[in-house]
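Data first, discussion second: the structure below is written as structure tokens.
Only one protein chain is missing; all other protein chains are in place.
A and B are the chain letters, set down in written order, and residue numbers restart from 1 in every chain.
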Amino acid sequence: MKNQLLLRSAGAMLVRILFAVVAAFPIVFMLVSSLKPDQQIFGDMSSLAAFLPIGNISFDNYAAVFDRVPAARFLLNSVGVSAVTVILGIFVNSLCAFALSRMQVRGKKIVFTAILATLIVPFQTLALPLVWWVNQLPYFELNGFSLEFSKGWLDTYQVQIIPFIANAFSVYLFHQYFESIPKELDEAARIDGAGWFKIYRQVVMPLSGPATATVAILTFLPAWNSYLWPLMVVQSEELRPVMIGIQYFFQLNVSWGEVMAYASLITVPVVVLFIAFQRSFVNSIASSGVKG
Amino acid sequence: MNTKLTKVLATSIAAVALTATLAGCGKGSASSSTEGSGEIALWTHNAGNPDELAAVQKIVDSYNGSQDKVKIKVQAFPQDSYNDSVVSAAAAGNLPCIVDIDGPNVPNWAWAGYLKPLELDADLSKQLPSTVAEWDGKPYAVGYYDVALAMMARGSDLKAAGVRVATIEQPWTKEEFQDALTKLKGLGKWEYPLDLGTAGTGEWLPYAYSPFLQSFGGDLVNRDGFQSADGTLNGDKAVAWAEWFRGLADQAFMAKKSGKDSTQDFLNNKSAIVYTGSWAGDKAKAALGDDLVVMPPVDLGEGPKIGGASWQWGVTSKCSNSEAAMDYLSYSLKPENVAAVAKATGAIPASNEAAAQIPAFAEDGANRIFMDFSRKYAVMRPETPAYPFIATEYGKAVQDILNGADAKSTLDSAVKAIDANIKSNGGYKN
Partner (left out) sequence: MIAPAAVLLLAFIFIPAILGFGLAFTNARLISPRPVEFVGVDNFARLFTDPTFYRALLNVAYFTVVIVPVQSGLALVMALLINKKFRGVNFFRTVYFLPVVTSMVVVSLLWLFMYRKDGLINEILAAVSFGLIDGPDWLGDPNTAMPAIIILSIWQAAGFHMIIWLAGLQGISGELYEASQLDGTSRWQQFRYVTWPGLFHTRSLVLVTITIQALGLFDQISVMTQGGPMDSTTTIIYEAVQSGYRQQETSYASAISLVFFVLVLIVSAVQRYLTREKD
């Protein structure tokens, strides 16, 4: 009996490792290749060396990457755009979910259904009308003391941010989580004279760390990875996000080492961020009880 | 634990976000809408090509230094997505004053009303004809260079296989080409002796392979009025082209999908003959020295053909300061400027005066042969606003045929789509 148990857990571990190898090997290959010259990437392909940082290892590819694209600027842009999208996304979507979960709103069900319906419209089909549309929207900026209006959002930061703040999946996740928070809690607060916004801020949100972490990551990923949209609406190099940079490497003399280096460069920050918050994220999504 | 973490996270992110937003200060300055203060935007496809970009930037700098009325500002895009970026900017009405356009797309842009006819002080008659894009009898764009495709090989390989070197006086015929490939394949040195760059996508497909079609006697569209492709793209000659082309893959003379970088593969001795452009000339010469032979494309019946026209410059119709834009273009066409860009790209300079300034392209220069090819064989891609559509249909047909689709029915459906498109656009008439 005991042997059987041992065998079983060893077997499970073996399967786990197998899955881990499959999940990780392309990424390991990418990281390792980013340190090698092209000749060696191809040379190592037929052996385990493809996954090992051995041979002619250097950071030359990375140096070349910074030569070829303004990588630092692109990274900064993506960090900024993603961060603002995440923060505003958390606020706007949780607020909406809070109202749907707690307040008596007429036509609540219809609103909720309409919000969820937006999930089935893939962004690519909206992109073209959206380009035209955002260029009709008014834009204002503070210039000294005067407010200046102009038309058109193309080639700005906000065109990369504002359309992606509201998100049905985020509203849904918050809503499910809020539903699991006992309503007695906010009733108690109501008796103490708290308004809705105070309940949202001081009762519900502090208990929703897990849902917030989940929404944060799920908003961050597409923002960081956005590609088609900035291609269409951002013209200035100084506003471009990281994904556009990939295109720079395919114009002439494709150097796979450089491609791998750039790919690593824009992937590693996300992975590090994820690992840093991994515990709270995975636990949170687990405990947030995505219960359908 | 969680809320604490979230708080720390939120604060730090907020700080970063704020800095980033402030640092960027909102709006970029690439578009025409910020062109009030004597600044003119210029868009180019060269973000991934530092040498050409630097050459263009140098012209701009010297122009900016030569007068103080306007300042040209360069905005570079990566080539693969350049057209997408520009087309969406056009659709949104947000184009810069000066744009870089791939030659064959110029008629489409001119027809759509995005370009102004050029009124330059510079003398366009001195330009290589394929570097001036015309539509409806007026010039709309002008380029600094053209490129020419050619067949490159190692002289020693050809000798070993007993194949003669093709020359401008006597290009290979279809039969000779077949014979050459058979012999080269027989040497057993290469899995595929021929590399036609079949991994290419987008504009490469019509650019590289429609000249073969034309050499067979077919064409992308009937150039008499440009109203239909029926008979030219699906006639007997076109079908013969398609079957010949697929035959190259079926006989394992070439891969259905070559490597991403054909020139590099050739230099690594993965192929015997590579079909590539003048841009690879210097690199190949440096690697192979005198063993390199540059040969004209095969004569498949109507003589060798090469696609004419490369990247060119135009002025947009909404440009608020088109005089200055035209003035810049005239300035940029000075022989020394043209020579500088051509040198940076390894392309064929657009005028003889410029060519004289580049040793490789001067009389008897190593690359002069590309210029001769261009003059002798260049065929413009059809000068019709329908071209972008025709190009995508043709490109798809090429790929399908290569992968084994029936030649006649594939070409028929391409013709059907092209004709329907022309018709639905009212024949693309003005």
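The definition used in the following text is that contacts are C-beta pairs under 8 Å (C-beta built on N, C-alpha and C of every residue); 3 or more make two chains touch, one makes a residue touch a chain.
It should be emphasised that the depicted structure is a prediction, and the values quoted were computed from it without experimental measurement.
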{"item": "Residue of A:M205, A:L239 or A:I266 touching the missing chain in the full complex", "value": "A:I266"}
{"item": "Contact residue for the chain not shown (choose from A:L6, A:A63, A:M103 or A:L185)", "value": "A:M103"}
{"item": "Hidden-chain contact residue, picked from the options B:W43, B:W109, B:Y209 or B:Y394", "value": "B:W109"}
{"item": "Touching residues (missing chain, whole complex) on chain B", "value": "84, 87, 90-91, 108-109, 111-114, 201, 255-257, 259, 388-389, 392, 396, 399-400, 402-405, 413, 420-421, 424-426"}
{"item": "Absent-chain interface as seen on chain A, which is shown", "value": "12, 15-16, 19-20, 22-24, 26-27, 29-30, 42, 45-46, 50, 92-93, 95-96, 98-100, 103, 105, 111, 115, 118-122, 124-130, 132-133, 162-166, 168, 171, 196-197, 200, 221, 224-225, 227, 243, 246, 256, 259, 263, 266-267, 270-271, 274-275, 278-279, 282, 285-292"}
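As a convention for this text, only the chains that are shown with their structure count from here on.
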{"item": "Distance between the centres, which are taken as Cα means, of chain B and chain A, whole angstrom", "value": "36"}
{"item": "Residues on chain A engaged by chain B in the complex (per definition of touch)", "value": "67-69, 76-77, 79-81, 83-84, 86-87, 90, 128, 131-132, 134-135, 139, 141, 150, 152, 154-158, 206, 209-210, 212-213, 216, 231-239, 244, 247-254, 277, 280, 284"}
{"item": "Of chain B, residues touching chain A in the complex", "value": "1-3, 5-6, 9-10, 13-14, 16-17, 19-21, 23-24, 26-31, 33, 43, 46-50, 75-81, 84-85, 88-89, 91-94, 96, 260-261, 264, 279"}
